[in-house]
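A single protein chain has been omitted from the complex, and every remaining protein chain is retained in its original position.
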Amino acid sequence: MAAPPTLALANVSKSFGAVRALRDVSIELFAGETHGLAGENGAGKSTLVKTLAGVHRPDSGQVLLGGEPVDFAGPADAQQAGVAVIYQEPTLFPDLSVAENIFMGRQPRRGLGRIDRKSMHARTRELFGRLGVALDPEQPSRGLSIADQQLVEIAKAISRDARVLIMDEPTAALSGHEVTRLFSVAEALREQGCALLFISHRLDEIFTLCQRVTTLRDGAWIASEPVDGLTHDDLIRRMVGREVATLFPKEEAAVGEVALKVERLTREGVFTDVSFEVRRGEIVALAGLVGAGRSEVARAVFGIDRWDAGSVTVDGATLPAGSPTAAMNAGLALVPEDRRQQGLVMDLSIERNIGLTGLRELRRGPTISRRAERDRARDWALRLQLKFARLADGVGVLSGGNQQKVVLAKWLATEPSVLIVDEPTRGIDVGTKAEVHRLLSELAGQGIAVLMISSELPEVLGMADRVLVMHEGRLAAEIPRAEATEESVMSAATGRAA
Amino acid sequence: MGGLSLMGRALRWDVLVASLLVAVFVAGSFTTPGFATTGNLSFALSDLGEIALIALAMTLLVVAAEVDLSVASVLGLSSALVGAMWEGGMAIETIIPLVVLVGAVCGLVNGLLVTRLGLPSLAVTIGTLALYRGLAYVVLGDKAIAQFPPGYVALAVDDVPGTPIPYPIALFILLAVIVGVVLHATGFGRSLYAIGAQEQVAFFAGIRVKRIKLLLFVVSGTVAAFAGVIFTLRYGSARADNGLGIELAVIAAVLLGGVDFDGGKGTLGGVIAGVLLIGLLRNLLMLGDVSTEIQSIVTGLLLIVSVLTPRLVSLIRPALKGTP
């Protein structure tokens, strides 16, 4: 192509403390082209997006705009330059109206520089018309569904006449026809000469929408190439750096009696009538699209959120609603999806984090025994092959994979009979990922009942004895291992299976 | 930004405040006659009693990322109640437990509003700051009640026999040891740090976050009410406006001691150094015949400096460059 790329990164590196999020990464986005970005969680995709958006400044390397080096001092600069980003988590102002969200800082004016509300609302309606959305411009954005919030973000980008539109996993929470409509909007923008960067975990979507694709692995650039001629397996091999088949070693284990029994569990407006069982020695996967209510079920079972109806039984004992303490005492453990917010206290040391679930067991008289605390931490750190310098080090200095091991250690130390893991391999390197899988398999072999929530289909298909699929807050299907395929799970997850 | 360097910094902050304390003490003894005498120091300690006691409870709250601005008002309400009941002819032995119970209820109200409704403790305790002080005025108006039984007044004023330590300070030392052990060596203390640093993590780890917070507010109210009793007896005067504004000194001492206002960090040793530092400065200013206005300015400045310095250090620190 003769014209310089609309937006590009050249040999960009970026570190956060000890973590090297991007290493010498380059990418070129051309006008009229949709560029895919593939990579596992933690590969550096979000950092790349934030660098393009002016949120992060590269430690070394350059951001190029129309071939010229630029230095975005902040998101405002990037926006000025025509870069619009739709983040994974929509960034709206909940208290302001949809129209204000779209036009913040660029409201249409009338005399004396005042906001022209009428024209703002009219233009919003017009934008929504183009997108085929039936939202009221004057509605506050608080309470919009994720899909609607994303459409507002897209309307915002369109209203800016963005030259570059970056979409960071926009389809994660969308249902089938919402995805179709999003794609037609993206396609239209591309034809108008916009440069698009599209990030998705669903490789199908990359193949459908994109002309070129760049792959990242562990913060490093692997390849940038045309999509034509590339196969799914090629792309996965680039992402994970090895053959898929060797990834998920679930060994057969003797299946025992029912350890976790969930009956007709309902939380109004979140999930409805969810019933399932997990037996000792089993790994049961809970699959579905983001927002289908999987994590919400796990949270309710563990007592983080209250349920409105139904019951949860662990080893025959019924749990009260809304008490994690009671759930723990009954033998439940939950490795939550968000390590930073829910799993670890980043300022505390490895041993203190692991000790947090055992404050009562570690007591000697009225005070905590530091020796017992350290022994517990050392014991589990060795069993999980944690890489660390000292147990007194803060967990913040560890890599994502090792942090996840600390979370696992923290929960395994409670010797649970039921282990719920929510996205256990999100954002960790490939090697550790395999270790986590081996560990889960081992635990099942030791007679623990494992309930695993995962958005990665290969992981689900490789690990699970049974797959429960959720769709819009309900259990849509239960698929035994033998019948679980990408197609059967996805069609249940998207509501196509009746 | 590693946990180690953070902890290292907190440690250094403790040490810094403690060394500042020593420096002020040394400077004071050379420059101000009558400062380094047992009598004066004993007086300075006794003058610090209520602030020191309340600071203990406040430390627990701030470590758990909450704050109680209503402590001075609870102190005032307690003082007013002591006065009104004493005037009404009740025995001091009955009055004291009743008043402390009222303090616990005041704390319970704060705690319930924070934990049940999920309101920010800042807003709640600004409201109860006005409410409890208002109730103090309702109880006692602008009267002052005096003439308390000398035996009890002596307990608030006199030194423990054979030592230069006033009884309230002896109580403080006892409580400080208990709070120190609770905060730094028990599971409860570990829970507080976890709650303050990352409340969700604590909740996910099965720690009863709400119950613990509720308890902290009750403790804070109880201690403040008891401090009100001491204050009343020490000055021999029950007034509705007793202790007006001392929440500032308490919070200044806690923050000066290196407890992070956002929770999760700090040590009791630092807080004790902070309390003593503020006490010594006040005493020096008083001996130096500096007006109370200047004392107010100094306390205010100390408060600002104590929160500003760590932030400035972290802003300047090149190691933090580029952190999101």
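Each chain carries a letter (A and B) given by its place in the written order, and its residues are counted from 1.
In this text, contacts are C-beta pairs under 8 Å (C-beta built on N, C-alpha and C of every residue); 3 or more make two chains touch, one makes a residue touch a chain.
By our rule, contacts and distances are computed from a predicted model.
> Given that one chain of this complex has been left out, which of "Dihydroxyacetone kinase subunit L", "Nucleoid-associated protein", "PaaB protein" or "Autoinducer 2 import system permease protein LsrC" is its protein name according to UniProt?
UniProt lists the chain that is not shown as "Autoinducer 2 import system permease protein LsrC".
> Given the contact rule set out at the top, which of the displayed chains would the hidden chain touch in the full complex?
Over the full assembly, the chain not pictured touches A, B.
> For a quick check of understanding: of A:60, A:145, A:231 or A:485, which residue touches the chain that isn't displayed?
A:145
> Among B:92, B:105 or B:119, choose the residue that contacts the chain missing from this document, as touch is defined above.
Among B:92, B:105 or B:119, only B:119 touches the chain that is not shown.
> State which residues belonging to chain A touch the missing partner chain.
Its contact residues with the unshown chain are 53, 55, 74-77, 79-80, 85, 87, 91-96, 100, 104-107, 109, 113-115, 132-136, 138-140, 142-148, 151, 173-175, 177-178, 181, 268-270, 289, 291-293, 296, 472-473.
> What residue numbers in chain B mark contact with the hidden partner chain?
67, 113, 117-120, 122-124, 126-135, 137-138, 141, 240, 245, 248, 251-252, 255, 261-262, 291-301, 303-304, 307-308, 311-312, 315
In this section, only the chains that are shown with their structure count from here on.
> So in the complex, which bits of chain A are touching chain B?
14-18, 50, 55-57, 59, 302, 304, 324-325, 327-329, 334, 336, 341-349, 352, 355-357, 359-360, 362-363, 366-368, 392-397, 410
> Looking at the complex, which residues from chain B come into contact with chain A?
Interface residues on chain B, with respect to chain A: 1-4, 6-7, 181, 185-188, 190-191, 193-194, 197-198, 200-208, 264-265, 322-324.
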